[in-house]
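Single-structure report; data block below.
Missing here: one protein chain of the complex. Every other protein chain is in place.
Coming up: chain A.
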Amino acid sequence: MKPRQIIDHIVLILGCLFMVLPVWIALTSSTHSAETLFREGLQLWFGDQFVENYRAVLLEQGGVTKTSTALRMLFNSLILGLGFAVGKIVISMLAAYAIVYFRFKMAEFLFWIIFLTLLLPLEVRIVPSYAVVAQLGLLNTYTGLIVPLIASATGTFFFRQFFKSVPDELLEAARIDGAGPIRFFIDILLPLSKTMMAAIFIIMFVTGWNQYLWPLIMTTDDSMYTIVIGIKQAFQVLYEGGELPRVQEAFALTILAVLPPVLVVLFFQRWFVRGLLESEK
């Protein structure tokens, strides 16, 4: 190995440690008792309280967060993440299908309007969106949580680019084979978009899972809290009140919150790379 490579590797390893170490400390510290952590500080190796801590976080109402159980919050986040990702894929695929395959006036113009909304983050429209959802009586519902976020300029853009790369002859062959617009979409376009859908699913699921501001404003009922809000609550509770801070349970909650997105990425990783690098055609 050349000296240059050794230096490169040292830099990379240091970078990895920098990223991984906090997660590692959270994981190991979450397996100790509150007393140990209080007396000896954060731990770098596993303790013996793994089962107790995680059981408490997952199942005990009013535990570390003083609100609902982590199980409930994980479930809410899952609904939000799935609804967010699946909804975005459905809506943006249909929008892109219309833009690419149907000739209507101002199609290009409308696409650029959609594209421009990429520049506007959710925060810009959060007050009007809240007003609409509130007046529709959708506060503290999954519908209210998901629907206002469901349109996706990013998704529409990716699917548009992908559809444009599908050879026109496929459409023509399908037309001659007697496939109408709906048949063509279901039989040809949908199967071809599989890898693209997987890639967008990962991005969108993680984005949905990590949503913070919108659920925070939207939900006032404890039972609708998502795990990300739960973490915030946990750390708020941590330093209030006189009892011993339950740092170990806060760490356990954090680890639980990180786990599903990590699993999704690991599971879909193969598809993810292929989808972004362009698939077989």
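The rule is simple: a contact is a pair of C-beta atoms (placed from the backbone, for glycine too) under 8 Å apart; a residue touches a chain by one contact, two chains touch by 3 or more; residues count from 1.
Here, contacts and distances are computed from a predicted model.
When the listed names "ABC-2 type transporter", "sn-glycerol-3-phosphate import ATP-binding protein UgpC", "AAA family ATPase" or "proton-translocating NAD(P)(+) transhydrogenase" are checked against UniProt, the chain not shown comes out as "sn-glycerol-3-phosphate import ATP-binding protein UgpC". Screening A:8, A:48 or A:187 against the full complex identifies A:187 as the residue touching the chain left out.
The chain omitted from view is touched by exactly one of A:90, A:173, A:213 or A:259, namely A:173. Although one chain is hidden here, its contacts on chain A can still be listed: residues 167, 169-170, 172-179, 183, 187-188, 191-192, 280-281.
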